[in-house]
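Of the protein chains in this complex, one is absent; all others appear in place.
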């Protein structure tokens, strides 16, 4: 499991005084990017070889509101690795260790030009498996 | 079913050349707001009475990419009305009528101060039921 | 002068209860895009010919707050057309016709690969001049 810290700024909140629901998806994407970067996987390099990673499914529970200037922790775990997709579980906790947000996220490996699923490159598969 | 048109601008896209995944949630929220406003339900008025509507769960399929300057149609249907929550089904279609995005969205009625579920006000329930 | 209507949704606001300051820039960009599209200028087509339009300077006055569900009007005027740049004046008004926001915006024509200014294509220049 990887942990990634996020601070809530004005840009993340809405007129309800809490984090706007769609912005948790940004926090999760930052954390997945950092997880991949920490494993040496640079998405932009693969993009030039027509291999892209896109979110294909999410199942989300919004559990508790988060507010301005809170520090949140995004916990990211790889749940399942398939031939052309990776399933992540991502929890966001507040400073009191309460769960604010949970999502199961399936990221598909695709050829962005053709829009078709392709096999995850073997070197990525290997790194992901050793990390999960 | 209500239909709400959205145009894709630069702000909605990312370096992958397509709509950033979290931004579909904004499109859906705009459409739900317009559906409620068209039924005469003003969320800000209820907020002053400590009755708020927050997204509590989403199950999302990202089906196809959408690109800059496309016109998208958000179709919103009320699936289920419970004592303290409403379930919506929302499809986003591109100009070729292909499904770009689908989500089932549960919106909970809460007291935002206490963070606890509360019953949907009867006048809202009535309007929603007649619309679904 | 072109007029473009914008509705304020939750995504546009922040915990201060008003439109987040950076989001007015999105409203202005939407309006400039619609102005160019109405003149038959499609930025994506030119991008394939390595001609891009980017904001190079802005002088902004935030005059009044705007709040949730307000309808705003973005008024866009072309102030000056130079060899490699266009200067716009953009006002945002609320329903009471009060000025909420004003910006002078300089958009530069560049070669996005080299990052260097290039002359605005003559057919665009002509259309812009007839519109200003």
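We call the chains A, B and C, going by the order they appear; numbering starts again at 1 in every chain.
We adopt the following convention: a contact is a pair of C-beta atoms (placed from the backbone, for glycine too) under 8 Å apart; a residue touches a chain by one contact, two chains touch by 3 or more.
Bear in mind the structure is a predicted one, so any value in this text is a computation, not a measurement.
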Where the missing chain makes contact, among the chains that are shown: A, B, C
Among B:68, B:93 or B:107, the residue in touch with the chain that has been omitted: B:68
Omitted-chain contact residue, chosen from C:1, C:47 or C:99: C:47
Hidden partner chain, residues of chain A it touches: 7, 9-11, 26, 29-30, 33, 37, 42, 44, 68-69
Residues of chain C in contact with the chain not shown: 16-17, 21-23, 25-26, 29, 47, 52, 54-62, 64-65, 112, 115
In chain B, positions touching the absent partner: 10-11, 13-18, 20, 22, 67-68
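To be clear about the criterion, only the chains that are shown with their structure count from here on.
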Distance between the centres, which are taken as Cα means, of chain C and chain B, whole angstrom: 28
Centre-to-centre distance between chain C and chain A (centres being mean Cα positions), rounded to whole Å: 32
Shared interface positions of chain A, touching two or more other chains: 15-17, 22
